[in-house]
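These notes are about the structure you will find just below.
As you look at this complex, bear in mind that one protein chain is not there, while each of the others sits in place.
Here is chain A:
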Amino acid sequence: MNWDLIWSSFGPLITGAVTGTIPLTLASFALGLLLALVVALLRLSPNRVLSGIGRFYVSVIRGTPLLVQLFVIFFGLPSIGVRLDPWPSAIIAFSLNVGGYAAEIIRAAILSVPKGQWEAGHTIGMSNRQTLVRIILPQAARVSVPPLSNTFISLVKDTSLASLILVTELFRNAQQIAAFSQEFMALYLQAALVYWVICLVLSTAQSAVERRLDRYVAH
């Protein structure tokens, strides 16, 4: 074991996490959530065409591998003249992916809010949109935090796939040092450790958010 190498590798791995993995995750999750809300509302629409579009989207995203989605965007699109850099390609692919999974979570969360809440919103004069934004979504948020946290934590790990389209992030740095030093076991275990620490921090944050959102329900 080359301990000096191991020790000095943490620097590039953590740099990769801070400048690659984490911003990639945050950007993709934020965009993905917005997309998911739109898709969830499409799926809930009484209009058959709109709900059909939502259903189709979810079906395609969930029915195809993330790696394939990533490759279609980065390696496939150039052949029809759309050439994207690694970063935008990765963000687009991950956002689309999160959009598909989170849409189902948000849809279920919206449906879990009792119908009487819609009626109460309407009866004090609110429009559908006002009721959705002020009454339904805050309650749906509480229900959807645990499953959305799962999606978020999965996304942190899934961003390692971006190494395959040359995005400089945690795992790509690990690969490069491993290839150069031939210390595969050490470097990949180190990479695993850094991912694990990130996810531990996120789990703690998840509990804090859940506690905050639970303040208005009986225990």
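To be clear about the criterion, a contact is a pair of C-beta atoms (placed from the backbone, for glycine too) under 8 Å apart; a residue touches a chain by one contact, two chains touch by 3 or more; residues count from 1.
By definition in this document, contacts and distances are computed from a predicted model.
According to UniProt, the chain absent from the figure is "Cystine transport system ATP-binding protein", selected among "tRNA-specific 2-thiouridylase MnmA", "Zn-dependent peptidase", "Electron transfer flavoprotein subunit beta" or "Cystine transport system ATP-binding protein".
The chain that is not drawn here is touched, among residues A:Ile53, A:Leu66, A:Leu84 or A:Met126, by A:Met126. The chain that is not drawn here is touched, among residues A:Gln139, A:Thr159 or A:Gln190, by A:Gln139.
Take chain A: the residues that touch the chain left off the picture are 114, 116-117, 119-120, 122-127, 130, 134-135, 138-139, 142, 215-218.
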